[in-house]
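For this depiction, one protein chain was excluded, whereas all remaining protein chains were kept in their positions.
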Amino acid sequence: MTLDTVKHATETPEAAQPWKELGLKEDEYARIREILGRRPTGAELAMYSVMWSEHCSYKSSKVHLKQFGEKVPENDAMLVGIGENAGVVDVGQGYAVTFKVESHNHPSYIEPYQGAATGVGGIVRDILAMGARPVAVVDPLRFGAADHPDTKRVLPGVVAGIGGYGNCLGLPNIGGEVVFDPCYQGNPLVNAGCIGVMKHEDIHLAKASGPGNKVILYGARTGGDGIGGVSVLASETFDSTGPSRRPAVQVGDPFQEKLLIECTLEIFRENLVAGIQDLGGAGLSCATSELASAGSGGMRVELDTVPLRDSSLSPEEILMSESQERMCAIVEPDKVGRFLEICEKWDVIATVIGEVTDGERLEIFWHGEQIVDVPPRTVAHEGPVYHRPYERPSWQDALQADDAGALPRPATAEALRDQVLQVVASPNQASKAWITDQYDRFVQGNTVLAQPEDAGMVRVDEETNLGVAMATDGNGRYAKLDPYAGAQLALAESYRNVAASGAKPLAISNCLNFGSPEDPAVMWQFAEATRGLADGCLALGTPVTGGNVSLYNQTGETAIHPTPVVAVLGVIDDVTRRTPIAFTEEGQLLYLLGDTREEFGGSAWAQVVHDHLGGLPPKVDLERERLLAEILISASRDGMIDAAHDLSDGGLIQAVVESCLRGGTGARLVVPEALATDGSATGDAFTFLFSESAGRAVVAVPRSEELRFTDMCAARGLPATRIGVVDGDAVEVQGQFSLGLDELRAAHTETIPALFG
Amino acid sequence: MARVVVDVMLKPEILDPQGQAVQRALPRLGFQGISDVRQGKRFELEVDGPVDDAALARIHEMAETFLANTVIEDFVVKVEDSTVGAQK
Amino acid sequence: MARVVVDVMLKPEILDPQGQAVQRALPRLGFQGISDVRQGKRFELEVDGPVDDAALARIHEMAETFLANTVIEDFVVKVEDSTVGAQK
């Protein structure tokens, strides 16, 4: 086979090219020819096709994501915004934190263990590339029905993969979610997030500047696995039939990644890099074009110097390979020696593959012959942008009209008791300990809070006890009923979870999981959700620092529920002031903060008891969320509360049961006379226990602090209703029922092991 | 009763971190001259009844759908008489 | 270049939960008639140069000191020509 050089391409303008097979549209191919003024070479075509794929170019989502950059709240914490590998926020005392969530949905369905494992690997490299030491991971997960046979294949593999990779890297897993819904049957959502910590001066950016600087590829050798895998796979409707549509999945090597982390941190410590980029989707195509595009000059790469695992790889394949555990650094010539020495120390292969030029082109050579000559921006940043048509689906009105409030409610105290047990034991509400116990949450010795707390929390500084917290939340059922509100509810819940732990929410990342953008109904969901999230962030003062979009999560015509997942990062000056969820001290008073209304649309109760999804999701009141958060943070700082648990799916009773089980104590609850300050709901036990009104939390107040606490709530205008006391070894709702802790514990903890153990 | 062995190996183009770690260690241990190591799995199945074509076909199917993930792995089914452990 | 295979299996008296988990899953997947499953490791070594007695002796030593932990495992060394993946 002759090498398709730039010269050859110029001489053979009419040669047929496989642009269609590479996922390009006709007009996109024409555009490439226009940019280059000739047909692209095979290598150029490979680069454009992966970089212009949905996964890498965000071509369908870009016009909507813009809002995150436009509706930016006043926030001095933001140090690096959207566009870099991950955003960076200031957490005080000279520290900065970078964090991000990414999806690895499609590969995890094909090969659950490796798909999930490499998902963790990818996000950790993103964080590392910012200059930070990764300090924790989180994993929001969604699967098909818990009792579906295929879920038995997917879930254990995904969990083992996340654990297998993260545990081996020495990163504590401090949070996440596990949600089951038939809508994810053929499209499980495997999102992974990572938090990294650095000093302000250590922030590194992905840009190649300074002519003469060397381009060093280091880490694993490049192999033939996953060629175009992630990008192409994540850019198509997934169809499991034809084996030819099954691109190779990569196998991760967490040991190599651990070496890469330590090696890279040592390189940072000695200040040896001018720019750095991880290799993820689209591999070298992405790293070289992005580095060059963000820098001032051009770049020249000798592709035949790339260390290979398989010597028969073609240049196109090398450019597209998504082999894991690789990084690319820009290094001044006089620092190359030391750079390579550190790599040698850590047994990491490192190779100078090129250099920054004073030109404007990205030029790639293969044994001396030029095979790529492109303006890097056109590859990395000037991909196609689609204004996809969107339209509110015709079924949305009927769905919203199907009010969950009309569902039959338990008629007797006995029935209410049964339904409480049912909800607490349902796969979505049950304890996830069987899963999270497969994750190391202690490693690094800084974990202050981890599962099943509202937020994960790690200590950042051993001297001052500065810490950061993170929670991730998303509720596809709410978002299906109303994607605008659903996105805000995800934000609000995550924000509330962080505040409940005592930390101040600072900024967010997101992972937007949706169906096919070619479906106007899905595109409408996407448009609504992004608008809701951007508006919500503005209202809460928490900027979006970055995120990830995963589209084409659908089987045939059926899309998953729109599932925006939001990760909120918070900061706490002194982790000794954190608030756990556990009720531990008998006699402490339980207060319900916020208003409770008759809100059952999309609720856990409607799902578990009636298998119902309809109506409207709970009303969003972001001002209220903000106030609630302020109260929770002040109360924690001033030692007024000993426990706090946010209320979300499953309502008050779910939260109380979790807090009781965690602390090993019971609670006696009294149904209050009024549930909402505006008088909209009077005190009925069912609404009290199961409503999913937003903006609420339950707290345990030592008697000595009661006055101070209620005064503070009254002064700030936050409804605080005394609903009971920590006591005994049962959860008792006065006049209704009593459920022993043992019975509750069995119901709550046995479900998941029985399904997957 | 007969023994059927299913060997499952990662496809050649797929990274094999375990085999690589072993190979890299060998020279340090003083073993030269091994240019590549791949590590895979060996399943020894004790089959009730005769190992005829029907039984082998079933085991082949089992290997294809369960013992191996053919997205990343290849496998071979063999009827065997020698037992690991017999030699020493 | 020749290929030498080292098969490593847990000693019969050592509990093999991996093999057991496979065996337990089989009936659920509709595979009957497998009375026992043991899971072990298969190493494929590419040897530079001739695989003579000296080379085999070295590989035997490598297996004994490194590839297997003989406190818990047995091993067999075989010279092989067939490759996993050749059959399908």
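Just so it is clear, A, B and C label the chains in written order, and each chain counts residues from 1 on its own.
We adopt the following convention: contacts are C-beta pairs under 8 Å (C-beta built on N, C-alpha and C of every residue); 3 or more make two chains touch, one makes a residue touch a chain.
Please note the rule applied: contacts and distances are computed from a predicted model.
Per its UniProt record, the hidden chain corresponds to "Phosphoribosylformylglycinamidine synthase subunit PurQ" from the list "CoA transferase subunit A", "ABC transporter permease", "Phosphoribosylformylglycinamidine synthase subunit PurQ" or "Pyruvate dehydrogenase E1 component subunit alpha".
The missing chain, though absent from the view, touches A, B, C when the full complex is examined. Within the full complex, the residue among A:167, A:324, A:426 or A:525 touching the omitted chain is A:167.
Across A:125, A:258, A:326 or A:696, the residue that sits in touch with the chain not pictured is A:258. For subunit C, the residues in touch with the chain missing from this view are 10, 14-15, 17-18, 21, 66-67, 69, 71-72. Subunit B meets the missing chain through residues 17-18, 21-22, 25, 28-29, 39. As for the chain not pictured, it touches subunit A at residues 160, 163-164, 167-170, 253-256, 258-259, 346-347, 436-448, 459, 462, 465, 575-576, 757.
Note that in this section only the chains that are shown with their structure count from here on.
Between the Cα centres of subunit B and subunit C there is a gap of 7 Å.
If you average the Cα atoms of subunit A and of subunit C, the two centres end up 40 Å apart.
Each chain gets one centre point, the mean of its Cα atoms, and the points for subunit A and subunit B are 37 Å apart.
Shared interface positions of subunit A, i.e. residues touching 2 or more other chains, are not present. In subunit C, no residue reaches two or more other chains under the touch definition.
On the subunit C side of its complex with subunit B, the touching residues are 1, 7-9, 11-12, 19, 22, 25-26, 29, 31, 33-49, 55, 58, 62, 65-67, 74-77, 82, 84-88. Of all the residues in subunit A, the ones that touch subunit B in their complex are 110-111, 114, 220, 223-225, 246, 248-253, 255-256, 309-310, 323-324, 347.
Across the complex, subunit B meets subunit A through its residues 10-17, 20-21, 24, 69, 71-72.
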